[in-house]
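Of the protein chains in this complex, one is absent; all others appear in place.
In order of appearance the chains are A and B, and numbering begins at 1 in each one.
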Amino acid sequence: MKKIGFYLRIYRKILAQDLKSKMSYRADFIISTIGMIFTNIAGFVSFWILFKNFPSIDGWGYYEILFLYGFSLISLTPVQCLFDNNWSLRNYVYSGDFIKYCFRPINLFFYYQSEVFDVKGLGQLAFGVGTLVYSWIKLGLGFSPLMLLKVIVFLVTASLVMIALQNAAAATCFWIVNSFYILDLTLKFKDYAKYPVTIFSPLFRFIFTFLMPIAFIAYYPSLVILRPDAVPLLSWLSPVFGLAFFYLSYKLWMFGAMKYSGTGS
Amino acid sequence: MKRYLTLTRAGVLEALQFRLSMLIMVAGNLLYLIVVYFLWKSIYASAGTEIVNGMTFTDTLIYLVLATALFNFMEMYTVWEIGRNIQTGKIVLDLLKPMDYRRYLFWSFSGSFVTQFFFTFLPTFIVVCAVTKGAIPMGINMLYFAVSVVMAVMINYSVDFIVGTICLYTESIWGVNIMKQVVVLLLSGATVPIAFFPEPLKTVVYYLPFQSIYNAPLTLLLNSGQVLETLGIQLFWCAFMTIISRLFWRVSLRQITVNGG
Partner (left out) sequence: MSKIIEIQNVSKEFKVLNRREGLKGSIMDLFSRNYKIVRAVDNISMDINQGEIVGYLGPNGAGKSTTIKMMTGVLEPTSGGILVNGNEPYRNRTKNAQEIGVVFGQRSQLWWSLPLIESFKLLKDIYRVGDAEYNGMMEMYRELVDIEGLLHKPVRQMSLGQRTLSDILAAFLHDPKIVFLDEPTIGLDVSMKAKIRELIHALNKEKNTTVILTTHDMGDVDALCRRIVIIDKGKMLYDNDIEHLKSFFGSYRTLKIRVDGENSIENVRAELPDFMVSEQDEWVSVLVDEEKTTVMDVLNRLIKTLDVRDMRLEEISTEDVIKKIYEEGAA
């Protein structure tokens, strides 16, 4: 418990400092934020064009998929905000600079990830919340504190899955020199988290549930709210899966970092 | 010419060093294609009709899958390269080389064009041919497609180079690059085929240079466009964007040399 307090205090301080320094690159900050907004608008536009032509996908209506979309945007926020340094990992490993993280008396994973907080992820959060609330109202789902609690719990666990995916993808750079494609691929796949996993054949449903678990980013957890009469067991288990995937990815990341020996002498 | 081909060869050699990432690239690409396949299959299944906006499921599949393959093949991360070179100051060294910078950069990426072509585009193309069982017509359209792709590469490079040059002013690589990527992918028809766009938007997009990058070669391949008109428009954009990117670079470069970088 004392340890958690210690880490939280350090994280808060690093975060405050990081925000301060971000403000000193104001132009970059503003342009990146606009870029993030662009990305989200473009996502919505292609979504809208798609539904202009096709009224439903696999029995899921416009507002239901919109709900999934909003859900996925929110659950992708923590990975964007808190774990963005994963994108630089392969550069640090390649240049040998990663070694500088290894000499501190605190958890290596924590120390590495704490270095960057990506503020523009919060813009995505705003989009996500807006979309979720809008589709929630349009679907007439009603409201109760229990539902809110459920949404929050399942959002948290869904975000753990995405974090796990990114950690694992980033950690491959400890073994593979040019691991950019793997990270890029996971980034691409997360765009498909907003579609129901039932569109896939059984084999790929299995892959996207257990091996590359994008189905846990929006589909399974959303079922608890969207189809409360027929919630599959996997939905209720998604918190367990979220934690398990996160733990495994953390172990993989640390294992890679420990095995890492630096390039050159 | 020889010194340019040397750059190509070096790029190929460098890419071949990373065996595992090559494998992953091929496998990842195939997995991605499978996702697109299932998604659109169920979209068409839900539509209840065979043809939507003049495109069958097979047309859409070929279109989107090859658009992705073209994207992988054309995306050379030029903006990142220029941006990083500016930030680290390496650009000064590159400017000292006895070659035009725009050309130098293009040719140093050309090696990765070659490997990407053989490791992602070609396998994808073959898989698509096999899956759709001859839905891709094999005739003179292949020639048009090839010509069109070459021009698309040049237009895409010009767009990238212009955006890269913007980095001289903005100190923000990620932001500028993501905006470019999003705009190009959406308006070129790489995410949703332009045929599906609602009417006023479709006309606007048709007059922009971006559709010449993905939409033009793919409509020619699928035999669904006016050959001469499409190639003519591409040629225009090719020349226009090349000139603009050169001019913009020259003006911006003066900026650096005056300000001392």
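Brief remarks follow.
Note that a contact is a pair of C-beta atoms (placed from the backbone, for glycine too) under 8 Å apart; a residue touches a chain by one contact, two chains touch by 3 or more.
Just so it is clear, the structure is predicted and the values come from calculations on it, not from any experiment.
Residue A:107 is the one among A:53, A:85 or A:107 that touches the chain missing from this view.
The residue touching the chain not shown here, chosen from B:7, B:22 or B:52, is B:22. Residue A:99 is the one among A:99, A:129 or A:147 that touches the chain missing from this view.
Taking the whole complex into account, chain A touches the unshown chain at residues 6, 9-10, 13-14, 17, 20-21, 24-25, 96-97, 99-100, 102-107, 111, 115, 260-262, 264-265.
By the touch criterion stated above, the residues of chain B touching the omitted chain are 9, 12-13, 16-17, 19, 22.
Please note the rule applied: only the chains that are shown with their structure count from here on.
If you average the Cα atoms of chain A and of chain B, the two centres end up 27 Å apart. Residues of chain A that touch chain B in their complex: 25, 27-36, 38-39, 42, 45-46, 49-50, 52-59, 175-182, 185, 188-189, 192, 195, 199-201, 204. By the touch criterion given at the top, residues 17-18, 20-21, 24-25, 28, 31-32, 34-35, 38-39, 41-47, 52-53, 170-172, 174-179, 182-183, 185-186, 191-192, 196-198, 201 of chain B touch chain A in their complex.
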